[in-house]
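Structure in structure tokens, see below.
Every protein chain of the complex appears in place save one, which is left out.
Just so it is clear, A and B label the chains in written order, and each chain counts residues from 1 on its own.
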Amino acid sequence: MDLTSINPVLLIASLMVAATPILLAAIGELVVEKAGVLNLGVEGMMITGAVVGFAAGVNTGSPALGFVAAALGGAALSLLFGLLTQYLLSNQVATGLALTLFGLGLSALIGKPYEGIKSPTLQKLDLGPLGDLPVVGPILFGHDPVVYLSLLMVLGVWWGLGHSRAGLILRAVGENHDAAHALGYKVVRVRMAAIAFGGASAGLGGAYISLVRVPQWVEGLTAGAGWIALAIVVFASWRPWRALLGAYLFGGVTVLQLNLQAAGLAIPVEYLSMSPYVVTILVLVLISARGQHGAPGALGRVFHGTG
Amino acid sequence: MSETRAPEPALLGLEGLTKAYPGVVANDDVSFAIRPGEIHALLGENGAGKSTLVKMIYGLVKPDRGRMTMRGAPFAPASPAAARAEGVAMVFQHFSLFEALNVAENIALGMDRPPAPRELASRIRAVSAAYGLPLDPARRVGDLSAGERQRVEIVRCLLQDPKLLIMDEPTSVLTPQEVEILFRTLRKLAGEGTAILYISHKLEEIRALCEHATILRLGRVVDTCDPRQKSARELAEMMVGEELHVPSRAPATPGAVALELCGLSMPPASEFGTPLRDISLSLGKGEVLGIGGVAGNGQDELLAALSGESLAPAGTIRLAGRDISRLAPNQRRALGLLAAPEERLGHAAAPDMSLTENALLTGAVRERLTRRGFIDWARTRDFASRIIEAFDVRTPGPENAARSLSGGNLQKFVIGREVLQAPEVLVVNQPTWGVDASAAAAIRQALLDLAGRGAAVVVISQDLDELMEISDRFTALNEGRLAEPRPARGLSVEEIGLMMGGAHDLEVSA
Partner (left out) sequence: MIVFEKRPSPSRFWAAVTPVLAVLATMIAGGVMFWLLGKDPLVAIRTIFWDPLFDPTFGAYSRPQLLVKAGPLILIAIGLSIGFRAGIWNIGAEGQYIIGAIVGAGVGLAFYPTESRLIFPLMVLAGAFGGWLWAMIPAFLRVRFGTNEILVSLMLVYVAEAMLASVSQGLLRNPDGMGFPGSRNFKEYPAAHNGEIIAGTGMHWGVVMALIAVIFAYLLLSRHMLGFQVRLSGEAPRAARFSGVKPARLVLFCLGLSGALAGMAGLFEVTGPAGQVSIDFGSGYGFTAIIVAFLGRLNPLGILLAGLLMALTYIGGDLASLMLGIPAAAIQLFQGMLLFFLLAMDIFTNFRIRLKKPEAA
């Protein structure tokens, strides 16, 4: 075993890459839950985004178009969830599970012809000499555009929810949909928009796995990343910056265990590879032991406006 | 102040408004008009169609037939925003507030084009000072008292400079002193030319405040009058359409101590709950104790502590001398302590379950509806049928879902379920809330009859008239504390108001 082979700078740089898919999905789901909707289908939307993005990327040769297609695919799937839960008033937990099962099947079907192909490479953003700086260069300036996009999305969601009129309305709808309806806000429309945003974000996150992180398509590629994103929203107490923290924490655990595997630590590989999930459970326990603060008041409740 | 005004053109005119829902005509050919500066009462029982009518004016519901005019021009708001644009503002009965948001955010949500946050905050302070309704824009609404929450709603309306202010049952959450302050604000507004549509079923208030009343019964306008010229009894009979049955009972002589609370304190059950603080109380057999107070002052928590839903510290609750503080609900039922919570659908009863199943919900122990854990459905159905028969619950049969019953009928079922189990002590919260007058009278009579048979009855209610009518002793909850109980007979409104906490942080003489 050789722990000195683990370079802390590269570790931080690669944890950002490892965390990005989950961060994207989590920030989307955070907005959905702030609007009072619990979409447990993140995993399904992510994996659909992963396969759609991969297919589009391979066929067009452009990873950027792959990401666009992935966002559209994730949003389309999420609107199916929206149709069922918001218009046909189905149970959100059951429908979210259905979305995940559906997405897993759909992705496996679409992905069959793409197994074993390598995706086009997403170029790193060239920031000139900044990227050559020691330590901060690889950490801050050596990434591809999607990493920066995910950080911008955190910033945007933070500002949008806390400081814009649209964000205020969205929070109001998630807090008390009956009161929002009485004031004349279109509860269902606001929620559909939030659901579509969540779907697009999850799609982007999935595509980041298939186009950048792995980068190829295998069945079941997301391996629970969507569920971890859901856990991170809880960990974050529905606050965007804490979602960033949670995602990077998780990314850190993932990268560290991969590094330890590579360094040939005496712990069996299986135990290292289960560690991210165990850590997620432990973090959930710590958060819930403190009491659930900040959960939107109407989360998961069915809204049926009369009149 | 406006009696000598010359006849003005109407601000809002309603002509033949009709709105039907499946199985019920909520409004049938309703016509009347409101002039600027007029305080106009809309009087009617629960279910008379008041709420539907104001929802049509506020753009939440579209009428099937009929038309409305605003200052002579056709008025058909497609949404609340459209109604607000025409100068209509509304204070809701169940507040349209968001507990996790602060006062300024709540107010901004009720405006169509709110100013920048800093300017909004200063305008909130200005308006609230001008009308004697102090508010801190940065406080979270969840931390405010019911009276303060209503202030948020009113200030939200005032900031939009309304021409017509609709108030839906605004005083149900206020102490008498706070009602007085509200009325002063409303009179001031009317003096400035704002028309006020005031919805209530509280007759004395309407007599004190309003100069014109439209009375609705079963969706139709049955009468109009100047409420200042009528007695409360006359108004009541116009509203109900029949002579009221006033509950009666033989005066009771309290027997041995049935229920005793000693220094009961409990932390709040939820984030926005109220803690119970050092509650002590002794209740005799055959006695009816009325507990008043504004909603949110610990009523739900007290009922939960007594029913066994939350366990109290040992030694704080005694039933006939026995410490029951740590006993579960069914153990308490076995000993004779029964309860009926306020919320009918979802707490006292499961909405989608049948009446038979709902009878089982609390009746399993005392009515012996189970044998070694297995349910005797025949016996349970029989118990449900007995409740339906004894309490005149209008339903096709016990297999119908609780949700399918009207509020009054379900409440009769819920109260009847407990009364028929012959409790030693019965605790009820808001036994006649949202119930029509005849069902309310029947429920009150049942509670009195129960006390007449020797049971101790605790009635928690926000309806002071009800409490005065049936209680032997009266007390009130205020921020989780219970006032010293006093004989109900001869208590003045001022004394009751002070027991309820006066006007909280407001100066009565503001």
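Criterion: contacts are C-beta pairs under 8 Å (C-beta built on N, C-alpha and C of every residue); 3 or more make two chains touch, one makes a residue touch a chain.
If you're wondering where the values come from, they're calculated on a predicted model, not measured in any experiment.
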Contact with the hidden chain (one of B:G284, B:P351 or B:G434): B:P351
Sole contact to the chain not displayed, among B:T171, B:S307 or B:N478: B:S307
Candidates A:W159, A:W241 or A:Y271 - the one touching the absent chain: A:Y271
Interface with the unshown chain - residue positions in subunit A: 40, 80, 83-84, 88-91, 93-95, 97-99, 101-106, 108-109, 111-112, 219, 223-224, 227-228, 230-231, 234, 268, 270-271, 273-274, 277-278, 280-281, 284-285, 288-289, 291-292, 304
Residues from subunit B at the interface with the omitted partner, ascending: 22, 62, 64, 76, 78, 307-309, 328-330, 333, 339, 341, 343, 346-354, 357, 360-362, 364, 370, 373-375, 377, 400-401, 403-404
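Convention: only the chains that are shown with their structure count from here on.
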Distance from the mean Cα position of subunit B to that of subunit A, given in whole angstrom: 45
Of subunit B, residues touching subunit A in the complex: 55, 59-62, 79-81, 84, 92, 94-101, 105, 108-110, 114, 271
Subunit A to subunit B touching residues, read off their complex: 165, 168-169, 171-172, 175-176, 178-180, 182-185, 293-294, 296-297, 307
